[in-house]
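The complex is shown incomplete by one protein chain, all other protein chains being positioned as in the whole.
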Amino acid sequence: MAIATPAPPAPTTGPTPPRAQKPRSTARRNAVLRGLAGVVGLILLLEIVSRSGLVNTNFLPPFSSVLWKAITLWGDEVFRADVLSTLLTYVYGMLIACAIAIPVGVVLGMFRPAYRGARAIVELMRPIPPVALVPLVLLVLGAGLEMKLVIVVFAAIWPIMFNTLYGVHDVDPYAKEMARSFGVSRFGVIRRVVIPSAAPFVVTGIRIASSIALIVVITVELIAGGAQGIGAFISRERAFSDAESYLAVLAATVTAGLLGLVINLGIGWLERRFFGWDATARGGA
Amino acid sequence: MTVAPEKNTRKSERAERAARPGRPGRGRGVLVALGYFFIPLAVLVVLWQIATTVAPSPFFPPPVDIAENLVKLLFGGDAVFTEVFYNDFLATVGRMLAGYAIGAAWGIVVGTAMGLSQGSRETVTPIVEFLRSIPATATLPLFIILLGGGDDMRIIFIAYGVSWFVLINTASGVGSIHRTMLDLGKVFKISPARRLFSIVLPAASPKIFAGLRIASTAALLLAIVSEFILASNGIGFQLIQAQGRFQLLNMWSWMLALAILGLLINFVLDAVENRVLSWHKLSRQKI
Amino acid sequence: SSGGSSGGDSGGSVADEVAPGDPFAPETTDVSLTGIKGPGTIPLQTAADEFGAEYGLTIEPYFVDNSGVAVTSVISGDAAAANTSYFGVIDAIQQGLDLVVIAEGWASSPLTSSLEALPSSGITELADLEGKTVNVISLSSSHAIKLRDAMLKEGLDPDAVDWVELPYGEVAAALEQGTIDASSAVGPTLAAVRALGGVSVFDYGAGDYEGMAESGWVASREFAEANPNTIAAIQCSLFDAQGALVEDRAYFEEQFSAFLGAPPAVAAAEVMLDYQSENRLDEIQRNADVYFESGRLTEEFDLTEYVLPAPESCDAA
Amino acid sequence: MTDSLPTTSAGAPTQGAAPTRPAGTAPGTPGAAVVVDHVSHTYGRGDTAHHAIHDLNFEVMPKECVSIVGPSGAGKTTLLRTLAGLLQPSEGAVWVNGKKNTGVPDGMAMVFQDYSRSLLPWLSVERNVAFPIAGSSLSKPERKALVDESLEAVGLKGFEKRYPWQLSGGMQQRVAIARALAYRPKLMLMDEPFASVDAQTREGLEDLVLSIRDRYDMTILFVTHDIDESVYLANRVLVLSRPPATLVEDIRVELAEPRDQITTREDPAFIHLRGHVARLIHSGGEPV
Partner (left out) sequence: MTDSLPTTSAGAPTQGAAPTRPAGTAPGTPGAAVVVDHVSHTYGRGDTAHHAIHDLNFEVMPKECVSIVGPSGAGKTTLLRTLAGLLQPSEGAVWVNGKKNTGVPDGMAMVFQDYSRSLLPWLSVERNVAFPIAGSSLSKPERKALVDESLEAVGLKGFEKRYPWQLSGGMQQRVAIARALAYRPKLMLMDEPFASVDAQTREGLEDLVLSIRDRYDMTILFVTHDIDESVYLANRVLVLSRPPATLVEDIRVELAEPRDQITTREDPAFIHLRGHVARLIHSGGEPV
């Protein structure tokens, strides 16, 4: 932890400054190298665990073979279609969830009566496991894309909404007052001060929601079946418990993880690019 | 165009009052709060009741039936509570709380480390992003293979799943603490431990709490999911049984139980947050 | 339990006020059929690929992870028919879902599904199960109910067993790890468990249970009444498919490999399910009886009203 | 609490004038830019109540530059926030351009005491300055010209693309000033606007404020702790007492215009006035 050590000699400016500044390529290279080191470390650890013979390699195959299987699976057109289908559901779900959760979060964050009035319903709905909704939604909407979407949206809304709410509460009152003093309208204050200032919170919410969404898409596909999706793939492969299909199940799981990794790194990149001010302006470590 | 300013004074008054419990007007405040809470709920329930009576469907039982059934499931018998209450309801609550506590603690520890040091953040981020994107539901079998089918497996599974939410929010909260505040601790030679507990964590607490909120929902969800397979008790188990046997009323009742459970957890979190974050609310409510 | 003849002879069924439809004039030609992907749904795929066309049907198969979902999609209208166990059908009907059995799937037969345990567990017979953790995929599956029933008949206490549910994919690993002591197994899982040295403790298709109807195709009554001809066409397609598989082992192996992606060697070693091509009311009713006797059903249940007769003829006029 | 103003009673704030006036019209001299009419403000309630300003009465004519001095914690910021309509007075009312303040009056700009927090960290210097005019009807080049001109005026040319956290304290404060300038307000409220800038820059900014006022007919109210500055810049100096702030004296500053950093400060009248203000402040708000 850095607490114990004084300011490190070189990086006095903190992380990459936002736009308009050229990112420091060395710093970025270091970041990538560090990240790679972490991933390689994890992979080695998994490899050692599975090869150590603690568990039957049939049930916990070495990570390298899972990874290899994941790579070869890409050659399979059906699997690619499955991944695409999952991805599409995910993207639509996230877009809808953002479109609902951010405005609602802002309204609830800005207007106390709205928050108080909505709270009972929100708090009652929130803990319902999205997965438990499957049979119900299935009934109303069938096993198609809409069903998956409804459940994904239901799952992804809460983190975004809550982080938005907290972000709105966190806006520096001086900033709001400044805007108001210049005659900026109430809506203008929201649009130009509250939302940008809460944006880092919102993005954190989106990052959390994004992995939840992915998890839920796949879980729903797993439970409710349907023609396509990584979950459907896993469900199909699971039907036989031979080593090969088990490997495929693991490989699909890992693919889901990689998919999430790519998505989240993308969001992280956007976050740094557009909200880099958060970490830097406030002088994060 | 702007906020009607008289609201401001009222708001700060309210803030003042909230800061000091026991002031006059608090009783009314509680009533208003309860009103805000229950009136929308009551309206919703009544509408639902009417809708289900007008157009009955086996899939949408009337709310009164759901509540009645839940009461029957949990209360009564020889003692106050039924066996189901102890065996399933409490079992799930116990697992959930244990997993939540462990996961939250772990998330705060790792998240703080990540937030404080750019090096560790850069090293760990890809791993974190990768692991948390693997569907928890798909990893459950792995947990079972590695840890067996006992309560400890479920608790660790819940903790694992929950920790990500806390971790990410903590890292981001800690990472955005203003430099002057961190410098303050360094200048006055505050010990690292105190710096952590009296600057870093309080300053990041608004974001940590947002994470804890989300995590509390996730904990419940994961507890349920962990009981979907290889379980012989728990709300998740009951839910899956009800689903398997098309006992829709039971399903709804269990969902209601979950909702109420979530609500309770939320109340506790709210109370804690009101204590711990009152400074934040008040200092932000100024305008 | 009620008697009644079976098969193409629909006369014995109380449901005969519903006039059997004409399979060659389906009201709707595009239908979805659903079930869990496995040996039991090979006929679904073959019906879709080959036999449906004969009756002017375009069958869209889709596969789900549990039969509850399959049944729900029948109710919601997503699927015209679904494959499920009769216990599920009874549960659903008891909860007010109006289902009808339109066609039998397969009947219990030896060596297709059994309760397996590794020697290290020390389980060799039903009496050893008490106090052990036993996996049955689903507590309302036919395996679970038959086991309970059998234990009761032997004077054992099924409630002394720690019943759990675990998907097939994880069974072998869980047995190996000692997470569970015994488990139901079918098809590839059975092979996998055997490969670990598993031995059969109880055969779900042997003895008393041999020949008992095990799975069936169900539709919602509403749909069945509105589309008698479509139902007839589905019945005929399925029966044709099931019949074809039973009659031609080579055809079965070919379909098995194609459908499940299994290597020919596995297909060759596979014990074929006892697919049916008629509705045997007695054998179907036995499910309700066993269910009641196992203690899981509180009242006796008569399935007669819920079994549709098969079409009088599936041959073109 | 909006329309409760019962101020028909007192009438003109400082002098006490016309006993009756039509409802809805401002008390005090007609045409006054700002009328502060029996304004009090109390923060909080009950035990923790803090009475910050008490029964303030004064008015500001258009194009006047009025400085406000007083001890720390007197209530100067509270007063400015009330004038800006950001805070509703607990008693009394503020009238700007003949209209009673219910919200933020039009054409008003404010430089906040806590300047570093009033800059938006996610915007570059340039865009922070453009913030208040971004939504206006001006064309893009016009806006750019305004921004450039203001930044140049406060000596921050070349820092357009920086972010607030890359600036020194004094530079941040100047960005806040530039932002208010770019807005071209009719009424400018400044809360210790030069507290963090060095002596020389400060002189430049003082002269800038005066020239801007003349050029754009601004009315300016500003809070300062620098007694020389309060006299040098102002047409009038309002001296506030210890909290709760009341008006100790309203000093008219009759120095030659335009002011000049050298000659004005050497003017005996200036020296006399600054001494007077200093003594007032030293006496802790009791009239001397």
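Note that the chains take the letters A, B, C and D in the order they are written out, and that residue 1 is the start of every chain.
We take it that a contact is a pair of C-beta atoms (placed from the backbone, for glycine too) under 8 Å apart; a residue touches a chain by one contact, two chains touch by 3 or more.
Source: prediction; values computed, not measured.
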Contact with the hidden chain (one of D:Arg117, D:Lys186, D:Arg236 or D:Arg259): D:Arg117
Contact partner of the left-out chain, one of D:Gly31, D:Gly46 or D:Gly169: D:Gly169
Touch criterion as defined above, residue of D:Leu56, D:Ile227, D:Val248 or D:Leu273 at the omitted chain: D:Ile227
Missing-partner contacts on chain D, residue numbers: 43, 50, 69-78, 113-114, 116-117, 166-171, 174, 191-192, 195-202, 225-227, 278, 281-282, 284
Contact footprint on chain B, counting only the chain that is left out: 178, 180-181, 183-184, 186-191, 194, 198-199, 202-203, 279-280, 282-283, 286
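Everything that follows uses one rule, which is that only the chains that are shown with their structure count from here on.
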Chain A-chain B separation of Cα centroids, rounded to whole Å: 18
Residue numbers of chain A (touch at least two other chains): 55, 59, 135, 139, 172, 174, 177, 180, 183, 222, 249, 278, 282-283
Residue numbers of chain C (touch at least two other chains): 66, 68, 75, 167, 169-170, 173, 177
